[in-house]
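Of the protein chains in this complex, one is absent; all others appear in place.
Right, subunit A next:
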Amino acid sequence: DNREAMLNSKSNRLTEALEEANKLFDGVCRAREAALDAQFLVIASNIGKEKANELHSEMSAFDSTTFAEDLLTFMGINRTEVEETDDSEDVPGGFLPSDAWQTMGEEAPKYFRRAPTFHYMMGSFKSEPPVPKQRIERQKKASRGKAERAMPAQLKKMEESHQEATEKEVERILRILQTHFENDPNTPISFFDFVIDPNSFAHTVENMFHVSFLIRDGLAKIKLDEDELPIIEPTKPSGTGEEETRAGARNQVVINLDQKEWK
């Protein structure tokens, strides 16, 4: 390739070519030829610039191969082990650990003045982006998980009185619990699985609040299973209703759950 030959710093081919072009231009009288000449000049100047660039780096002895090796060293390459690659590439020997670029990532930010990216913590009332996100969360919660959690997609409106809303919620939760038990009567649900909402601590607390009504009214009961973990099941609507309420002695349980534990 002529280009490579011209790039060679030892060669004068570029100079010779330019001189020849100069001579030829004297004979030019048609526009097309002049255009060709211009084209030639552009290529020549590009090559000239490249040559100048090469000279520059030679002067200051920057060797990219050594730089690459030193970078690999910095990233923790292990040169005593040979990396087993299924493709036969020409790789310099050594095993590059999977956290290689993490190591680089720890060092890099020190050299940049990059603005940390701004994110809303809890979402605000005004701005657009956080609101759709909350809605999506609710819908996602509604459709995910076990079949018995098929909840009505409608969210209760905020205008309803608090009392009504609570009652409705409690009923809904009872129905879910009962449905699960109809489908699978021998598997009690872990209390925590039932109440915890992995996406919202506040909702988790709400769930516990509603479940406590069920317990109070004797509609559900909590027991400890063999691992000493609480499980919840609906109480059987039996004629021995009175016995139940007596036998289900008024146990009080205080559950301590803060955000850290919830996480």
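One rule holds in what follows: a residue touches a chain if its C-beta (ideal position, glycine included) is under 8 Å from a C-beta of that chain, and two chains touch if they have at least 3 such contacts; residues count from 1.
Just so we're on the same page, contacts and distances are computed from a predicted model.
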| item | value |
| --- | --- |
| Protein name, per the UniProt record, of whichever chain is missing from view ("Centromere protein L", "NSE3 protein", "NUP43 protein" or "Serine/threonine-protein phosphatase") | "NSE3 protein" |
| Which residue of A:N22, A:N46 or A:N183 touches the chain not shown here | A:N46 |
| Which of A:T65, A:T80 or A:N186 contacts the chain that the document leaves out | A:T65 |
| Touching residues (missing chain, whole complex) on subunit A | 39, 42-43, 46, 53, 56-57, 59-62, 64-72, 74, 91-92, 96, 98, 101-119, 127, 129 |
